[in-house]
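Handing you this structure, nothing more for now.
Shown here: the complex without one of its protein chains, the others still in place.
The block that comes next holds chain A.
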Amino acid sequence: MPILEIDHLQKAYGETHILHDINISIEEGDFLVLVGPSGCGKSTLLNCIAGLEPTTGGKISIAGRDVTGVSPKDRDIAMVFQSYALYPTMSVAKNITFGMKVRGVDKATQEAKLAEVSRQLQIEQLLNRKPGQLSGGQRQRVAMGRALVRDPRLFLFDEPLSNLDAKLRVSMRTEIKKLHQDLNASIVYVTHDQIEAMTLATKIVVMKGGVIQQIGTPAEIYNRPANMFVADFMGSPAMNLIPARVRAEGGATRIEIDRGQGDPLVFTDPVARDLPAEIVLGVRPEDIHEATGTAHLPDAARQSGGEVMIDVVEPAGADTFAVTHLGGKPVTARLRAESAVRPKQMFPLAFDLSKLSYFSPKDGQRLN
């Protein structure tokens, strides 16, 4: 039985459609991340799941129970908000126990739960403070504590890390992941940060303009993006999207990419594919290698490429990013840190042919 099932959900304000025909289903223990640019409807969707926004059509079920018209308090959910939404006049302990108090849980259970959760989140020494006296990271923990004590069927997180500084965000991210593993909790998590989505999720929903673009595991989303929007949105640096021409050649596919000056870059995908004459080639920066030292790669035959003009070189510690231009677009390659690549020089690069994505330039949909 799915812990959360969303069936043909619609949401509109008058004539403005916010969510179009949303269908999602997750199992117990899943970590679902809703990701997309701002205004894509991901927060609205979360609020619909929480019952804080009425829906226009469709059905939402939690643990097999239809909750479409049920008020938030009766949905067996807990939510962590972007601004933490701690009650400013209550102490940390009161904040955490407020939900239990409202529900008439007896004092002893409240105390026990509070002790358990505050130990888990290491906020025992903060219990008598007011939210105003806490740092951002501490407030975040208290907000999570407030959700955890409730022991709900489903946790909802609305961009919980976006108000933290970069360093704290990374460590809290790890903690949330650990919490998920320890508790085997079912979580729906909204973020605009694709790295958060990749690191946390067991399942990702990429949204744009109120429409689901792709649902899949992080690996599926990353390796086989369903369209050019997903390809561009997920991954940093983004997937290179290069206009190219295709010619069928016996049992293989010949692909030509303009190099700016001189002959086009030509290589052959050994698989015969039914592609239109004009395509957009998608290739991740880490799937473009230095052609000189390919011997260490498992299958050198899968690679093909040629010399290109390097525009910019960006050393980033662990990697060196080389930016060239192909098909009129800047193209980034992630090379080894000690690579000999130099700007304003020709340099041999090779594409990993097994990892290429082909997109239609007309509608941006994936072709392979």
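Please note the rule applied: contacts are C-beta pairs under 8 Å (C-beta built on N, C-alpha and C of every residue); 3 or more make two chains touch, one makes a residue touch a chain; residues count from 1.
To be clear about the criterion, contacts and distances are computed from a predicted model.
Novice: Unshown chain, UniProt name, "ATP synthase subunit b", "3-methyl-2-oxobutanoate dehydrogenase (2-methylpropanoyl-transferring)", "Carbohydrate ABC transporter membrane protein 2, CUT1 family" or "MacB-like core domain-containing protein"?
Specialist: "Carbohydrate ABC transporter membrane protein 2, CUT1 family"
Novice: Of A:12, A:70, A:85 or A:238, which sits in contact with the chain we cannot see?
Specialist: If we include the chain that is not displayed, A:85 is the one touching it.
Novice: One chain isn't shown here. Among A:102, A:166, A:277 or A:318, which residue touches it?
Specialist: Hidden-chain contact among the options goes to A:102.
Novice: Taking the full complex into account, what residues of chain A touch the chain not shown?
Specialist: Residues in contact with the chain left out: 47, 50, 52, 71-73, 77-79, 81-83, 85-90, 98-99, 102-103, 146, 150.
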